[in-house]
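Excluded from the complex is one protein chain; the other protein chains are retained at their positions.
For chain A:
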């Protein structure tokens, strides 16, 4: 099985008024196409930083990252943005919908940013798949938390323009109650399975981590445990 995402010896440091602060320390991982990886760990363990680096939102201080065949650590911001536009989707804990745009316009945005035609049709399809067909013209403030996260999921799936699609989810149930959280997770895995996308998920919830094919646990910026998918494992069995 070919790796869609590989990280080698990642280090990340930031400078603070008290001197340099190491956020990530020597992290290596490999994620196969169609795999789902859960990243867990306590607050401040470096989960979100790792997610940002893997998605190309920032560059590591040292180490290498290959995302869909591109070595993104060597790229500048514009080049990394182009990679993101092609094969990265995001679901955030706080939904991050643009409040001035309707549900439909929020989902249209990624296609519009790529300058694609038929953005509205594509967005309508995705919103129908997350069950929000009747709410297309509603603004985020007119939607419940669960509905907003469904719009965000639709937007994330609308973000891909290539087969090499990776969905990054940063605590997607963190702002939702248990009932809504479960529904969102079901939806996320269902769409992930249907679209054959790769899922990288940051979460605190063990129950959610257990649904993923592989699991990386972090502490103080380093990998505490890593259970990658072995060659013999079947993705469909694990994610079902």
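Definition applied: a residue touches a chain if its C-beta (ideal position, glycine included) is under 8 Å from a C-beta of that chain, and two chains touch if they have at least 3 such contacts; residues count from 1.
To be clear about the criterion, contacts and distances are computed from a predicted model.
Novice: Consult the UniProt record of the chain that does not appear here and report its protein name from "FtsX-like permease family protein", "Cytochrome c family protein", "Molybdopterin-dependent oxidoreductase" or "Sarcosine oxidase subunit beta".
Specialist: Of the names offered in "FtsX-like permease family protein", "Cytochrome c family protein", "Molybdopterin-dependent oxidoreductase" or "Sarcosine oxidase subunit beta", the one UniProt assigns to the missing chain is "FtsX-like permease family protein".
Novice: Can you work out which residue in A:55, A:103, A:167 or A:201 touches the chain that's missing from view?
Specialist: The one listed residue touching the chain not shown is A:55.
Novice: So that we can see where the missing chain sits, which residues of chain A does it touch?
Specialist: 48-49, 51-52, 55, 57-58, 77-78, 81-86, 88, 90, 92-94, 96, 98-101, 105, 109-110, 112-115, 139, 141, 155, 159, 170
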